[in-house]
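The complex appears here minus one protein chain, its other protein chains still in place.
Take a look at chain A:
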């Protein structure tokens, strides 16, 4: 397991399956949380409390270029004068989560480049490029893919730490908050597990000093706020006396895609259909693992799981194929 810092671990979760060339709402929310993760990373290392250490962040450090480049991209625009040097954690988080679009893009490049250099992140053709309309129009969209092994290790560690009894590590406390704020919670936990996660977070808020400060703080800005408020509205709209359903415990900013892949032949059997789908996905550079074959196969494409449901789209003639529908969690 690569020795990753908090911001790097979170970046591998948050950037996975995000468009790499465009700044979507989901990616902007993820980047704001990644900037907050840098602040938390420095806080855990005790750097924020020592003005001298903060000053050193502003200088180039020869031995550790990877660490400091992405940290500097967040800290430099925030700490301009001496009066900023002794601020509280929440002040830093508030400022970091409100970085401008230009600064967020610069930060994204610095952290993505450092992860790419180490072979932990790569840019591949986007899954949407396999869709009938995008494929036939030859539209190229790129997405990030986190290293499959490293992604599994980070998420499995978090699941083992959070879902089992006992004290959660500080890094897990921070990751839970970051996942909640970035809308990535549903990528990692099933509906039943989300209830446990909620209970754990409530428990941590009462017992853990860091969680007590961190969990009431919300990252909200612009369109992301509107998107989250819409989800809040949906939550209230569907609420009954019995409750509102676990589905709405945490807002989701969807990052998986509903993609239609056409098959070569009409009315093809499950085996041929699956072969066609695998061929299309692999030709676009995706790593596919068949978790379950049959009428409705279950496929793990890169780091996300999809159901391949037989489907047809109707134009002048019907086109048969499969619709890939995201299935949470991995």
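Definition applied: a residue touches a chain if its C-beta (ideal position, glycine included) is under 8 Å from a C-beta of that chain, and two chains touch if they have at least 3 such contacts; residues count from 1.
As a convention for this text, contacts and distances are computed from a predicted model.
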Matching the hidden chain's UniProt record against "Helix-turn-helix domain-containing protein", "HEAT repeat domain-containing protein", "Energy-coupling factor transport system ATP-binding protein" or "Carbohydrate ABC transporter membrane protein 1 (CUT1 family)" returns "Helix-turn-helix domain-containing protein"
Which listed residue (A:153, A:284 or A:300) would be found touching the missing chain in the intact complex? A:153
Per the definition of touch given earlier, which of A:90, A:163, A:199 or A:313 contacts the omitted chain? A:163
Could you list which residues of chain A touch the chain missing from the display? 153, 156-157, 159-161, 163-167, 169
